[in-house]
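All protein chains of the complex are present and in place, except for one that has been dropped.
Moving on, here comes chain A:
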Amino acid sequence: ALFAGSHLLKGYRGGHVVIRFALGGCTNRPFFRIVAAHSRRARDGKYLEQLGCLDPLPNAHGERVAGLNLERLRHWLGCGAQLSRPAEKLLGLAGFLPLHPMTVTGAERRRRRAQEPAAPPPDGSPGPGDAP
């Protein structure tokens, strides 16, 4: 019936389809659903289609399980959907898209920080700080 539709047929101005993660699960137990939705919708709200899932916590065999419906993903990408950054990174890791540059940059930064030899000696004084 039409009168019930006034809340469901929310009309947005602008906005586009994105493929992003919707968070679900319980306290201290996250679970992501990879979802195609309007960009203006709530993160966990009504979506167009679920394209997969990701369990960020490792299971008994020490692996993080992710499922991706590649056929429907290709369909939505063909319809002009955009991807959120974590979704791009995940697809880069999966091999569906090329590796995201931030993944590479993050790895380099981490390595540089780990390779810094002994941390600079802790100074009591604030060093070249701003003296009032």
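Simple rule for what comes next: a residue touches a chain if its C-beta (ideal position, glycine included) is under 8 Å from a C-beta of that chain, and two chains touch if they have at least 3 such contacts; residues count from 1.
Definition applied: contacts and distances are computed from a predicted model.
Here one chain is missing from view; checked against "Centromere protein N", "Golgin subfamily A member 7", "RT22 protein" or "Auxin-responsive protein", UniProt names that protein "RT22 protein".
Taking the complete complex into account, A:Ala107 is the one of A:Leu23, A:Ala42, A:Cys79 or A:Ala107 that touches the chain left out. In the complete complex, the hidden chain is touched by one of A:Gly24, A:Pro58 or A:Pro101, namely A:Pro58.
Listed here are the chain A residues that touch the chain not shown: 52, 58, 60-72, 93-95, 99, 103-104, 106-108, 110-111, 114.
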